[in-house]
Every structure is written in C-alpha cells, then in structure tokens.
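One protein chain omitted, others in place.
The chains carry the letters A, B, C and D, assigned in the order they are written, with residues numbered from 1 in each.
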Amino acid sequence: MVLLQLTVSGILLGGIYALIAVGLTLIFGVMRIVNFTHGDLVMLGMYLTYLLYKGFGLDPYISLFIVPLALFLIGVLIQKLVVQRVVGRPHEVQIFATVGLSMMLSNAVLAYFKGDYRSVQTTYSTDTIQIGPVFLGVPQIVAFGISAVITLVLFLFLKFTYTGKAIRATTQNRISATLMGIDVRRVYTMTFAIGSALAGIAAVLLMPLYPTYPSIGEAYLLIAFVVVVLGGLGSIPGALVGALIIGVVETVSAYYLGSGWKQAAYFVIFILVLIMRPQGLFGQRGAEQL
Amino acid sequence: MVALKLKVERLTKRFGGLTAVRDVSFEVRDQEILGIIGPNGAGKTTLFHLISGFERPDAGRVFLEGQDITGKSPEAISRLGLTRTFQLVKPFGKMTVLENVCVGAFLRRSDLTDARAVAEDVVELVGLKPFADQPAATLPIGHRKRLELARALATEPKILLLDEVMGGLTPAEIGQMIDTIRRLREGGLTIVIIEHHMRAIMSLSDRVVVMHQGEKIAEGTPKEIAQDSRVIEAYFGGELRFA
Amino acid sequence: MLKVEDLNVFYGDIQVLHEVSIEVREGEIVAILGVNAAGKTTLLNTIAGLTKKWNGTMTWMGQPLHRVPAFRRVEMGIVLVPEGRQLFPFMTVLENLELGAYSKAARREKERSLEFVFQLLPKLYERRHQLAGSLSGGEQQMVAIGRGLMAKPKLLMLDEPTLGLAPKIVHDVFQLIQDIRKSGVTILLVEQNMHQSLQVADRGYVLENGRVTISGSSEALLRNPTIREAYLGI
Amino acid sequence: MLKKGGFVLSAGLVVLLMVALIYQIKNKYYLDILFMTFFWASLAAAWNISGGYAGQFSLGHAAYVGIGAYSTALLYINFHVSPWIGMVVGGLFSALLALFIGVITVKVRGPFYTLITIAVAELLYISAIQLKELTHGSEGVSLPFKPGWVNMTFRERETYVVLALLFVALIYFITKTMERRRIGYYLIAIRENEDAARALGVPVKEMKLLATVLSAFLTAVGGAIYAMYIMFIEPDSVLSFAFSIQPALMSIIGGLGTSLGPLIGSFVLSPLDMFLRESFSHINGLNLLIYGFLLVLFVLFWPEGLWPNAVRVYRKWRSGGVETKS
Partner (left out) sequence: DQSTGPSSSPEKKDPIKIGAIFPLSGSLALLGTESFEAADLARKIVNEQGGVNGRPVEFIKADAPDATAAANEANRLISKEGVKLIIGTYASGLALAAAPVAERNGVVYYELIASSDKLNQQGFRYVFRVNDNSTKLGTAAVDFVEEALAPRLQIEPEKLKLAVIFEDGAFGTAAAEIVKSRALQSGINLVAYENYKATSVDLSSLVLKLKEVNPDVIIAASYVNDAVLFQKQAKQYDLNPKAFIGITAGYGLPDLAENLGKDANGIFVVEAPAMVNPEALTEEARKLDEEFRKRWQEMKGRDPAGHAYRAFSGTYALLTQILPNAASVEDSEAIREALLKADIPEGSLPNGWGIKFLPEIDPNAGLNERSFAAIQQWQDEKLVMVWPEKLATAEIKDVPLPPWKDRNK
C-alpha cells in the first residue's frame, strides 16, 4: 500500500523534475551547451513569481503567462552576452563560463534579497485529492499535467517542424547548418531562450510548493543533469521518462533506505546507466559523442 | 609460409540488416602491394576496420604472419606491426604536424630524441616538411591525408593499410605519391591499399581484390581485373576509364 | 553574376589568399585548380561567407556581399557543397536532403527537388532512412551533393565533389554537373581531377600559394605547358 | 642529458630561492595566502595530469581530496598513525578509487565522464555524512594540535608553506618530465582523437588509467596536507563541489594541459578570491558576484588560458609584430 503511495508521489515529483529537465535537455541535450546556469534560471523564475505575488498579488498560475516570457528575455540576454561566445568551444570552456555566470546570478540575488526564504501562499498550496488510500497533491498534479503537455509539444516541434530540424541540424554541424541557409545564431538564441522559458514555467509551478532562496538552483541543477543523461541526450520523451524514474527512485529509496541516502540511490542508477548504455534510455546511439 | 604476411579468412560483418562485409577471404604476401577497389559502400573501409581491430567480425578470422589476431585491440595489432590510416582523417588537431608523427614514432622508440628523428624523416618523406610546426587542425584536406600516412609510417609497421590516401591530390602529386609508396615497398613494407584512383591502383598493385556489396567479386593482377566483365559492370559502369 | 576583386583572406595573422580576382558569368562552369593548400577551399568558403577576416570586393548580381551573412547568401542563391561532406550524421539521408531545402524559396519546391535528386542519385533513395553518419564515404559525398541541389542554387559551388568516389560515380558526377548546368545553374568547381574538370568547364583559374597565376579558357589551360607538366603530370 | 640536468638544477634553485623568500615574510596572513595558493596550485596541477593532458575532464576530484584528508585524519586520531604514512595510505585508497572509476568509464566520454565523476564525488559525500561511526558525519574531525615532525604539525606557519611549495614543485617536475616523454605525447593524442591514437598503438585504456591514478594519488596527498594545516575537516569542506571545481577552474584559466598553466591559474585566482572576500563582503555575496564576473571574462577573452596566451603574445612580439607563414 505504501509502495503504491510512494510510486504515485514519485511520479508526481518526477513531473516537476521533468519540467526542469526538459528545458535543460533542449539546451544541453539538443544544443550541447553544458549549461550550469539552468538551476539559477529556475531560481530567478521563482523569485519573479514571488515578486509578482508580493507586489501585485498575482497568483502563480497567472504568473504562468508572465514569468516564462521574462525568462525567455533573460535567456536571450544570457545567450547574446555569454553563451554565444562559447558555442562550439570545448565543453570545459562552456562549463566554466556558465559556472561563473551561475555564481553571478545566485550572488546578485543574494546581495539583493539577503538570502531570506521566500514562498507564496496560495489557498491550494497544500490541497490534496484522495483516491482510495492514495493522496495526490493538487499543485503537483497541475505541474505534472503541464509537464506532460509541454513534453509532447516540444517533441513534435523538434521532430516535425522545420525550425525543430534546424535546431537539431545546428547541433550536429554548425557550418553545414549555415550552408543550408540556417541563421545559426538565431537558432542558438531561440533554443536557449526557449529552454530558459521552460525553466520559468517550472519555476512558477514549483512556487506554490517550495520556498526559494538564492542558492536553490544547485539543488535542481544536478537532478536535471541526471535526468537528461538518463533519458538520453536530446531526447524529449527521455527527459520525461527519466524524470519519472528518478522521482520514483527518490521516494522509494528515501522510504526504505532513509532520506539521507536517497540521492545515493539515483546517483548509483545514473552511473550504471551511463556505463551500460551511454546513450541513455532513449538516446541515439553514438550521438552522445558529438 | 613466412612469405605470407596477412591472411583474411571468410570475414563477415553485419550492421543491423545490412551485411557490409560477407565471407571475404584473401592473402597478402611479403612485400606485396594489394589493391582493393570497389564501388562506394562496397565494404572496403569496413574490411580495414575488421582487420585492424576497430570492429569485431561476426564471423571469420584474421592472421598476421600466421598469428591469429581476430578480436585483438587496435593498439595490440598496431604493436604487432599492422597499422592503418583513416579514410575520414583523424588528426590530433592541437598538436603540430611533427608532434602528430612523433606519437606514431613512439611506438618503437621510447626516447623523444629518437622519436623526433624518425618523425622528421617521415615528415620529409611525405612532403609535409614546410608544415612541420603547424597545428594539424589548420591543414587542408590533402595535407591531412599525407599526415595520416606519415603517422602510420612512423610506427615502423611491417604491413600498412592505406585507405584512400590519394584523395584530394592533383595528378602530379599522385605521381609523387605512387613513387613514395613504391619506395616504401622496396624498403620492405607490405601494403594493402584502397583507392578509387585507377591509374594509381593499376600501376602500383601486384594484385587487386574487387569488392561489391560486401563480397569479393574478383581477384587477380591488374590486367586480369581490368578485363573482368563483372568488375567493369560493377565498378566502371559499363566502360573502362582511366582517369 | 559573381565578381571577386582583390580578395585577401586571413586566418588569424596568416594571409592565405592574396589579391585574388575571379569572375563567374551566368550559365558558366568555372573550375578552380591548384595543388593542396593553394587556397581553393578558402576561396569558396569566403564566397559562401564562412571566413571571418577578409578584404577586397565581392559582388553578386551587382550587389556587394560585404555585410551579407552566410545564411542569407544561401537565400540569394549562392550554395556551397563543402569539402569533406559535412553531413548531419544523426539525421537520416532524407532529413539531410530536406534540410538542404531550408531556405524559403527552396522549401516550396521541396518535393520536386527530392524527386530530381533521387532520380539523379538512386543510391540515396535506397538509403533514405539510414543515418547519414553510417554511410560509406562515397555515399556521404552523394548526399552532400544532393543536399546542395535541394537548395535550388543559382550558383552551385562544389568543393572536390568527386573526392573518394568510385570511377563509375565520378563519371556520373561529371555528367551530373553538366546536367545541372543545363537546368540553368551556374557552377564553380574545385577539383583535383583536373583533366575531367577542364573537360566540363568553360574556363578555369589556377591558384598557387594563394594567388591566381594562370587563367583562361579550358582549352587554353589544357594546352598550357606549365599546367600540363605541373598538374596533369604529362 | 645535459639539458635535463640543467632543468632540474634551475628548478631546484628557484625552489630554494622561494624558500628563502618565505622566511622573509613576517606577516602570517601573507603566509596563509601563500599556503592556500600553493595548496590550490598543487591540486590544480594534479588535476591537470588527467583533466588537462589526458582530457579526462573530472569534476569529482573532491572525492580524492576527501579520501586523502579523511584517511590521514582518521588514522592519526584513531590509531596515532603519523600523517606522513596516512597521507600515502590515503593516496593509495584514492588511486584505487580512481582505478575503479577508470575501469568502469572506459567507454564514457566528454561531458558524461564529467557527470559520472560528479556523481561519484556526491556518493562519497553522502557516505561521509551517513557513515557516522567511521567519519564522525557532518560534525567533522578535529585534529589535535601536537607540534612535531612526526605529527606533521608545526608551530611556524612557514613550515607548512614550504611543505606546500615542495609538493607543488614535485608535481610540476612530474608533469614537466612527462611532457618530454612518450606518456605526455600519448595523453595529448588520446585527448585529441582516441581512435587515431589506438591505430598508432597507443594503449589508450592503460594511459588514461595511469593518468587518473597518478592524479588521484597526488590530489589525495594534497588533501592530507590541507587537513593537517586547517586541522578540521568535514564533508562540507573537503568533499564539497568547490574542491572539485576550483582545481579545474585554475587549470583552465591558467592553461589546460600545460605544465605551468595550473600554477599560474592558482596564483591569479587564490589571492583574488581572498582579496575579494576581504574587500567586498560588506554586501552579501558581492565578492562572489565579482569573482563570477571575472571568471566569465577570463573564459570569454582568454579561453585557451593565460599561459598559452602569454606565450603567443611573447612570440608575436619577438617576431616583430606579425607572424609570417613559413
């Protein structure tokens, strides 16, 4: 019985991870920019949601139409000022440009907000639906639903639209993409901005559940990387499935091994998957070596 | 028996539903130059992968000087004296040309001074001397092919597998390259060479193996091959042409 | 149609092309010849907009190309089939070809272009669902050419298109080049296969150490004693 | 031969000179800065052997720092084993872990390798917290202050600084020697293209393992020196992501895969970090904001690193402005 509840809780938790991971899979998985600012983008989104709530009394679900837009613009800015200049550079250069950027973002917020914990209180923050013996959190269900929809839309977008193909082509060979008439710079900007906007959506949906603070990005970053790699680089359905797996692994192992060990469980799974199936669960074989 | 350098026995390699190499056997004698020709996608490069240990065959064996080397790692095979080049060149981009070649030379020389000496000779031999100190990443395609050859030579192999090293060379340069390869053979090397350049293949090879859709469809002296109707049909497209 | 004057190109501080001037007129096949490292690829790349540091003038149909980024040039009809294939390895042959028709004008003609390409290169039809990265060297070269055609070029620049192709296909490619020209596309061709190139080309330029040293009609070049000795090895 | 002797001699002289200088510094704070700089330089240089030369971009070296520090500290306080021995034991444990990681990751490349190393370090961090009986958990291990050579504990800070200096010098010497030998060429070749390296007979697996194991061993020794200097270790310090990221960062800023790069990186970043903290922490996080900003600038404008850039500028200057094509 507990196992059923744990699984359901884990799947719902996975839905939230998926939201963060889908953005990262676009930036890291598809475009191959190792982006250590992704967690901080979520953090910025959460603070924005908080400010809108505090300043204008906006319900987070209304901010859903504002925050992602703002994050989109922030994404454009980050891309133009920093990321564009490290595209095509070795991974280590990207890692450190984004690590530096991440330090800047979290400490700028710290300087301004002084590290206090901020959260929004909605009437539905702790609402639950009970189906038989199983409890389902309402904000979690909303997050899960949106995450599933986004995953589907993004998947179709990348697979079938010309823009989606242009994005994939750009990853695989930038020069050739240019020679096809693709505006590579714009593709990068778009992708990074969309990825950031997705982080924004995740942030909004997290806000009714979790408080935010300047260094919260770290907590999400590693999980997101784990999910993206587990699911298979650049695979959108992979990000969803990977997130659900991690979510369930987390709740189940936290229950049986103790909360202190739960991360250990998914790191072990992560390592095993990478060793035995480096392309991840849904990834294209060999594509991980681009 | 000693005269037999390389023996390939019924090699087969499948990729999913596609059989890239099917049941291919041939032998290479000491100091021989064996040419391999065949249309694009015939399985030539795959054959080299199988011999040099980069791919594991689904069936068949490879013998180097009588020793079974099937399934051995590329580095072990190279140590035993068989070195190959890559059709799609793989330079060590950030190293200079000379350093690239030194990596090869280190296989048999443990000291830097010795290795450099070997490398310098080889670089000169393939005509890359003026570029010796340039990072390999900046070389144009023709020079990269020469670099492939130079690195392989620096390992001082007994048998050398060359995969289209003449691509991108002008006719005059091809002439020089033919001379170089001849001299290498005279120096004691056994060579297997994949090339689409007919003049080169025909003038260099002692024997030629022709592949088509993964299978060996003919083997013989260049002359015999040039008259084989199946070869002409598959490879030359109905009429014989010498570029 | 395309006019390049006094072009200098640099990689960092190293100058690779020196005062190169060439011209391509509508409907022509023009060949660029030269030994390894002469700067042929660099010239094509610069026309396509891929090199960063250059000066001189380039005009396309009378319009200066100075400030036109590479991807715009494709829409203007300047299409390069690059050296070394440069496919999208984790996309299928079909997807590669479709991306060739990325620019707006080409996109409209996509279906017809596809048919044309498959007709010209039937091997590609057989392999259309295979990932481009797992094709043999020669097959990849065919995809590259096919992809270039999908872009509906006005000027098609081919950088060593027969590199690594079997004689049968080489012959087909040269045939193809002539067919393409007949369909109204102008061609700028870089080839090491001088004999055959000059047989299909109308005119040619010889690059040596980054400078144009000889130019003229194909017949003249084929007769030129320097060329016969240095390049044709006759 | 003569050249090599000359190198050893001149390096020895430089070290001696620096030791003499260290004893001239009267203010202990500068000794502290100097120690931290040498300490980070040693970690960076050790990291560089696998991360820079062999292209095994690890962001999990904290695991080795932690093993080195914990082995030394625990052996010392529980069994009175001299840190000099504990340090070697820690080094060997680290080497073993590195061997294990190396074996399981033979086929893993690029950012995936990096992510695995992060995961392994996290696993160790979690274990150090949870296995309280062994590690004292989050409360950490405090080392007693009992000065003496055997205890590797000194009253004068100069001794620690000299110790760290000698350690850096040792790693530099190892790297420099490697660079002129087969192994150096092989490691770089592997980094540039594994397949091509294998075709030339480079034993890729063994070389990578050798580099990682050596790097891990040296890093653990660095961790031991750190533990004996700070005299207090806890998972949040020696096993933190910072201990993984700083050495890599310094190598990159200084010049990846060069023998001098990591040292230069540390000589720029360590004092900078301490200076910023001293000068700008009146606003929370301002020092780190500036630090992050400078990192971004460094990476954007000198992506190959300070040392390779300096070399290039110097060459250009010497050849009279413009490089000419040969």
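Keep in mind that, in the parts below, a contact is a pair of C-beta atoms (placed from the backbone, for glycine too) under 8 Å apart; a residue touches a chain by one contact, two chains touch by 3 or more.
These numbers come from a predicted model, not from an experiment.
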{"item": "Shown chains touched by the chain that is not drawn here", "value": "A, D"}
{"item": "Hidden partner chain, touching residue among A:N107, A:S147 or A:Q279", "value": "A:N107"}
{"item": "For chain A, the residues touching the chain missing from this view", "value": "2, 5-6, 9, 13, 16, 107, 110, 114-119, 121, 125-128, 135, 137, 209-211, 213-216, 218-220, 223, 250-252, 254-255, 258-260, 262-263"}
{"item": "Sites on chain D contacted by the missing partner chain, in the whole complex", "value": "27-32, 36, 129-130, 132, 137-140, 142, 144-145, 155, 230-234, 236-237, 240, 242, 274, 277-278, 281-282, 284-285, 287-288"}
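Here is the rule we go by: only the chains that are shown with their structure count from here on.
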{"item": "Path length in the contact graph (chain A to chain B, fewest steps)", "value": "2"}
{"item": "Chain whose average C-alpha position is farthest from chain A's own", "value": "B"}
{"item": "Contact-richer chain pair (by C-beta pairs counted) among A-D and A-C", "value": "A-D"}
{"item": "Chain centre separation (chain B, chain D; CA means) in Å", "value": "43"}
{"item": "Euclidean distance of C-alpha centroids - chain C vs chain D, Å", "value": "50"}
{"item": "Chain D-facing residues of chain B, complex", "value": "52, 54, 73-75, 78-79, 83-86, 90-95, 99-100, 102-104, 106-107, 110, 112, 115, 130-131, 133-134, 151-152, 154-155"}
{"item": "Residues of chain B defined as touching chain C within the complex", "value": "15, 37-43, 45, 87-88, 131, 138-143, 146, 164, 167-175, 196, 198, 234-237, 241, 243"}
{"item": "Chain A-facing residues of chain D, complex", "value": "57, 59, 104-105, 107-112, 114-116, 118-120, 122-123, 126-127, 129-130, 241, 245, 248-249, 252-253, 256, 283-286, 288-289, 291-296, 298-300, 303"}
